[in-house]
Each structure stands twice: as structure tokens, then as C-alpha cells.
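Have a look at this one.
Shown here: the complex without one of its protein chains, the others still in place.
Which chain is which? They are A and B, in the order written, and residues in each are numbered from 1.
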Amino acid sequence: MTSDAVARAESRVGKPTALLEVRSLTKRFGEVLANSDVDLTVMPGTVHGLIGENGAGKSTLLKMIYGVYTPDEGRMFVDGNLVAPGNPADARGLGIGMVFQDLRLVPALTVAENIALALPDGPTLKLRALSAKIEAASKEFGLAVDPTAKVRHLSIGERQRAEILKVLMTGARLVILDEPTSVLAPQEVEALLTVVASLRDQGLGIVLVTHKLNEVRAIADQVTVLRGGQAVLTSADPNDFSDEELVEAMVGRRVPPLSRVRQPVPASERAVLELQGATALGDRGYVALKGVDLEVHPGELVGVAGVAGSGQKELCEVALGLRPVSAGSVRVGDSPASGLGPSEAIAAGAVAIPEDPVADAVVPGLSVLEHMVLDGREVPRRGFGIDWQAVDARTTALDERVGLRMAPKKRTLASLSGGNIQRVLLTRELGQDATLVVAAYPSRGLDVANTRRTQEVLLEHRARGAAVLMVSEDLDELISVADRIAVMHDGHLVGVIETAGADRMSIGRLMLGGVA
Amino acid sequence: MIIDLLAGAVRGGTSIMYAGLGETISERAGIINLGTEGSMLLGALGGYAVTAHTGNPWLGVLGGAMAGALLSLVHAVLVVSRGANQFASGLTLYFLALGVTALFGVDYVSRQINSFTPYAVPGLSDIPGLGPILFDHDPLVYIAFVAAPIIWWVLFRTRVGLLVRTAGERSEALGVNGYSIKAVRYWSTVAGGALAGIGGAHISIAYANSWFENMIAGRGFIAVALVIFAMWNPLRIMAGAYLFGIALSLASVLQTAGYAVNQFALAAVPFVLTLVVLAVLGKRTMLAAPDELSKVFDNSRTA
Partner (left out) sequence: MTQEAQGTSGTGTETGAGTIPEPDTEVSTVSADETAAVAAAIVATALPAEVPTDRGPKISAGWSTGLRWFVALLAGLILFGAFVLANGADPIQVYADIWTSTLTQSGQFQQIILRAAPIALAGLAVVVPARAGLVNVGGEGQLIIGGIGAAAAALWLTPLMSPWVVVIAMMLFAMVAGALWAGIAAAMRLVVKVNEAVTTMLLNYVALYTMLFLILGPWKDPKALGQSTSVELNDAAKLPVIAGTQIHIGVIIAVVAAFAVWFALTRTTWGFRLSVVGGNGEAARRAGMPVVTLILTALLLGGALAGLAGFVQFAGMEYKLRPTFGLTIGYVAFLASWLSRHKPLPLLLASVVLAAIAVSGNSLQINSGLPAASVNILMGLLLVAVLGWTSPRKATS
């Protein structure tokens, strides 16, 4: 806590008590320490930046504050009083409001109806009176929202304003914004930050969760950095630290686990995967992949780095023919120029590890063995059916080749853990002599030994002459295995860095939207 | 003859309207109930039996509503609490209702009751054309005139309606704001069944003035389809129900007029009409489906 911020808070509100004070919060899930001894103080009239990589423990901390989780240890104070919110309603009663990243608005309802849902006021809706109230609040807080518009028809930025307005109208004095800018266009980010500043000036406390350094610089009075569940910096003044120091606090410095000699990539060979100005819509209907040019050559492993939701998922799906491009082109091997579909990509020799295995690749009722034929390739036949004995033998061979020790072949996928599911898919896909490997988060859910083995298998593919595209959240992993790292930010490919001689800092800056 | 046809449409469409309004409530909350047909059957028998025993058709309407609500309560238990397949549960309950009404209905098959009689609204019924079409009917027809706008108002202008709609669109938003998703769905399904029960009672104690086995003859299923192309809107249900009323009354009007038309060809008309309308409008109206209901409809994804 810096004297500067306190002084500013005191001068503005004349009340030195912290709006929220969190002391030594600890939360375990099984053996996993999601939050360890975390402190956080938010004064009225300040913006508190909370930064950290994915999985650093930010959302666990927020959920404890908002009453979704109960901390295992530690205490919370609101206005100096000890509190223990048991559910979100308790937290709201204490004046804590949360704007979730995925927002909790009902798309089919109007803004006014959504706010009415959160603001119980008699058996009838009195939408006209409510709209007037919303317009008044909207002026007061500087959040322009049309109360009669259906949420479905609003842009993401407008939805966010509506959600913030809803939180404010239910009496929140501490507003938690969970990565609000990750889904916004730059102009919208600017508008949002203006709103946050005006809320601060009205004496509210704001917790702003973000990945982006420039936002911290622009608006935060204090910053807390989480890494691996621990607070590396606690309620510090961002001005006391350089960008380099903050990035280092966020991502840490670790020794790359896998060192190897990199064979040079024969540059003359024709690329296996070629994207030219590839543009595609995301599931929510906005453009998620923006004019990406990328080539992956035989014998090359290209890593994809980026903050979650920067277009990695769409990049993989476009490369596999699963998502049509709205502009530009995509080619895998000798695939036809006119539209790449899943069958064409498979025929061209692509294998894939999906980003969300359970939603996209798992048929819960089928066994491990039955999943082995869901790769779109020729299946051994016997009579009318599948020669399961041959599949079984093939599977055993794959399992030995890949070496990830799959679960027993008779087990249904519904009975397997995330890690075991991942090993089934890795074995099936990476066991083949593919020409293109598209692996999204291949080591998700795996232990250290299996993670290492997976990396080795990917490198074996590369050595064999396959083109490998690998998405990971772990920069160390990418630096240790990739030849080049493509960095994505907001749907754009913002840079491709030769791994030899690359440093985490410059990649981190690119990921955060800066310049390398 | 046109006047007869339209007056018959208003009378014949009334039961479908009640059932359609009920199904609208339940589908708005994300629950599709093929048991609507069963609720109508139970409502028809319940209404008839209570009227027979008490001599009061108004108590009959109440009995029909309760019978219909009871069946949909079973649907709610199976679907909301036990996670059963909504289509399978609904059809099973229809079949159950077929049996129950057959068993308890025998005693009422040729029994006379003190049924609703048409009440010509003084003044209004004398308007040429419009009078006989709209203002010379049993009381349940008049109640239906206001039921649709009232239910529209409840759905779109009250808190209860807001909760119902949220349950069908994004139910987790109910939980976030401290409401029970289950409670909302239970009440919506039961209310839907009660309205279907009133629709059934209208058939037995005001329309046919008799009870016979399986007398609903698919009107409940038409109501379910009607909800889809009425885009879950009570006011469109009203219009659609009268449209089907025309199809239903076509047979009797043509016959009384002396045309030798095969009655079964005409009986198929409402169902064919439903299918044709679905085929023409289905794609567009399905886009208006409440989000969570679409997930139920889309039990296996095709693209």
C-alpha cells in the first residue's frame, strides 16, 4: 500500500478505512494450492490492478471474495468489519459487485429486464419507470446504455456497460471487473477505462483483473501480481516498477526443461500449412481471427503463444477445416483451394489435439478402444463392421510407440479423468505418421513425466519431417520445443519470433499487445 | 355459412388456445411437454366428472385444471428433478392418461351433465356477422378472449413472467440472482398442465357435451406444434388457435351444408396444415426459440 494512493483516497472520501481488506487467504482443491496466503487491500476511490497469467489463482481469489468459494484460511474485512460471505447474495449485501468475464446477462431480454432480474421491486416490472431509473444511473456513472435494447443485439462492449450498470444499481461500492478488456476492441477498452476512472472519482473501489500492462499503467493506483497461487507483489504502486519487472513478476524466470540441438529448417520446401489473410468468425459471432498469414514447413515446429482467447482456438480450427474462413485462404498439403473441410484436412494428413477434448472429441459412452477409430482415417474392416481385433493390435502398437500408457481399452471415456482422456487422444493422433500436427494445449492435465513425453513425441514428428503447430499457455514449453513462436493478440498474428535467441520478456510484451 | 364456419372456429379453437397458452408458459421455461395431450384428456374427463357430480360446470373447469396440472406435475418430477428425456416423459404421460381416462371414463360415457350453454352477450350478439361469430358462445370462450392477453402481460410485464422467460433462456441467471431454477420450472410446467386441463374441460363440458375415450384426438399435439410457429407468443397463439378452429369446424359445416366430403380427409386437415406451416415457417420461428429450449430440440447436433 503506497502512501500516495492512501492519501488520494483520504483526500477524496475522507475515510481511511479500506473498502476491502483480504488477509492471508488460502484455498486448496485437493492437493492443489490454488491460493496461498494472499493479501489484498482496496481503498475507496482507487483502482486496484490484479494481474497474473492464466491459472495463477486470480479467479479463485475473486470467487472467495464474491462468496462462491469459502477460503480454507484467512480473513476478509469490509469497511473494517470481519465478514465471511457464504454466497454471492451475501457478498452483494456487503456492497461487493462482480462483473464476470462471460457476463451473466440473458441475451434474449432487454437491458431493463436484465436489471429488473437483479433488482427485485414489486410483482410487476414497471419497465418505463425502471428505464428512467436506468437512464438516470447511466448518466450518473457515465455508462451509455439503451435500456430498451435486447442484450442479444448489443456489442460486447455495450453488454459490459450494461452489466456494470446492473452491478452499480444493486448498490455495489466495490466493483470487481474480471478481465473486462480481453474481449474488447481497443476503442472500447479506452471507453471502459474512462468509465472506470469516473467510478473511481465517485469514491468506488475497483478491482481490475487484466493481463495487459498498459491498462495497469493507464489506470491502476495499486497492483497485485499473482503467480502460481501466490502474491508476488501485494498492493504495490505500479510506478515503482518498470515494465520488465512487472512482466517478470507475472511470468517468472524458469530454466527451460528441454534443451536440444535444432536442425535448420529447409527453407526451400513447400509449406504443409499455409494461411493467407485467414479471417474467421468466432463462436460468438465477432471476428476472432484477423487476416493471419502463417506458413508451417515440413520439419518445423511452430509454437503459438497468446493470452487466452486471442484467436488460438480459431487458428487451429481453420487449419483443420473445422471453421470456414470468411476471408483469405487456407491450404493443408495438396488440399483443394476451394474450401477446406474436416475430411479434406484429414485426407491431407492432418492430425489434431482439440482445445476442448470433452466437448469436441469425447463420446462419453464409448470405450477407449472405440475412440481409437474416431480419427477419420481408414478403419480396418471385417465383414460389415470394424475389425476390432486389428484395431486392438494397432492400438497396442500406438500406445507403445507414443508411450503415454493409456487407460485400459475397455474403459468408457465417461469414467476417465481429464488427464487420461488427453492421453487417449494424444496416443491416437500422435501415433500416426501425419504430415501436419495441430496440437492445442497438448500437455493439458498431464503430469511432468507425461508432459515431457508428449513434447518428445512432437519433436519426433518434427524430426520425421512433419509440420507441427502447437498452442500452449506455457512459454517455457514453447521456447523449449518450438523453432518459431507465433504470437497472437486480439485475433492478429502480431509477430513470429525465432526461438533461438528469443527471450520471454519480448514474447510477453507481444502477448500483452506491446512491441517486441 | 361463412358465419357458421367462423363461429365454429372460435368455439373449436378455444380448447387448442388454452392448451397452447399452457404449453407456451412451460416451453418459455425450457420444458416441452408432449403430455399436453394427456393433460387435456384428464382435464376433459375431470371436468366432465366433477360437473356430473356437482352439477356445476364451473367446478368442472376447476376439476379439469387440477387433473391437467397433476399430470404435468409428474412430468416436472421426471424431467426437472430426475433429468429424464422430455419427449419420452411427455409421450409416456400421454399414454398413461389414455389408460386412466379409459378406466375412470366408462361410468361417464353416456351420462348427461349440466354443461355450459351458450350465452349471447346482450347487444353485442346482435351485431350482424360479428355478433354470432364472437358473442354467442359459452363462458370459457369469452374467458379465452382475455386469457391470451393476460398471459402475454404476465409473461412480459411481471416479475413472475421474467423469471419464467429467464428459465428458458439462460437459467443460470436465475441462480446468480438468488432464484431457484427448479421452482420456476416446476410452477411453469404445472401451470401449463392446468391450462391444458381447462382446454380439455372445454371440449367435454362446453364443446361436445359428452365424454368418450380419447376424445381430444390430437388437439394437444397440435397445440405443441402451434407454440412453435406462434414463436412462443400468447397473442400469436390466439390467432393460430382460431386458424385451427376453422380447419376443425370445416367438416361439420360442410356436412350440414350438404356437401358429400369424406369427413376423415377433413379431419386430417389441421394436422397437414400444422406440418405445412412448420415446414414453411419452421426455420425462421425456431430461431426465436428460447435458448435452453433449443438445446432440448437439438438433442443431436447435425452440423
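Quick note on the criterion: a contact is a pair of C-beta atoms (placed from the backbone, for glycine too) under 8 Å apart; a residue touches a chain by one contact, two chains touch by 3 or more.
Keep in mind the model is a prediction, meaning the values are calculated, not measured.
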Of B:Val61, B:Leu93 or B:Ile113, the residue in touch with the unshown chain: B:Leu93
Option touching the unshown chain, where A:Arg104, A:Lys166, A:Arg331 or A:Arg444 are the choices: A:Arg444
Sites on subunit A contacted by the missing partner chain, in the whole complex: 29-32, 34, 53-57, 63, 68-69, 227-229, 320, 322, 342-343, 346, 352, 354, 356-366, 370, 373-376, 379, 381, 383-386, 405-408, 411-421, 423, 443-448, 450-451, 473-474
Subunit B residues that touch the omitted chain in the full complex: 34, 74, 77-78, 80-85, 87-89, 91-100, 102-106, 175, 181-182, 213, 217-218, 221-222, 224-225, 228, 262-265, 267-268, 271-272, 274-275, 278-279, 282-283, 286, 297-303
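Simple rule for what comes next: only the chains that are shown with their structure count from here on.
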Between subunit A and subunit B, centroid-to-centroid distance (C-alpha), Å: 47
Interfacial residue positions of subunit B with respect to subunit A in the complex: 157-160, 162-163, 165-166, 169-170, 172-174, 176-178, 290-291
Interface residues, subunit A side, partner subunit B - complex: 88-89, 104-109, 113-114, 116-118, 120, 122-125, 127
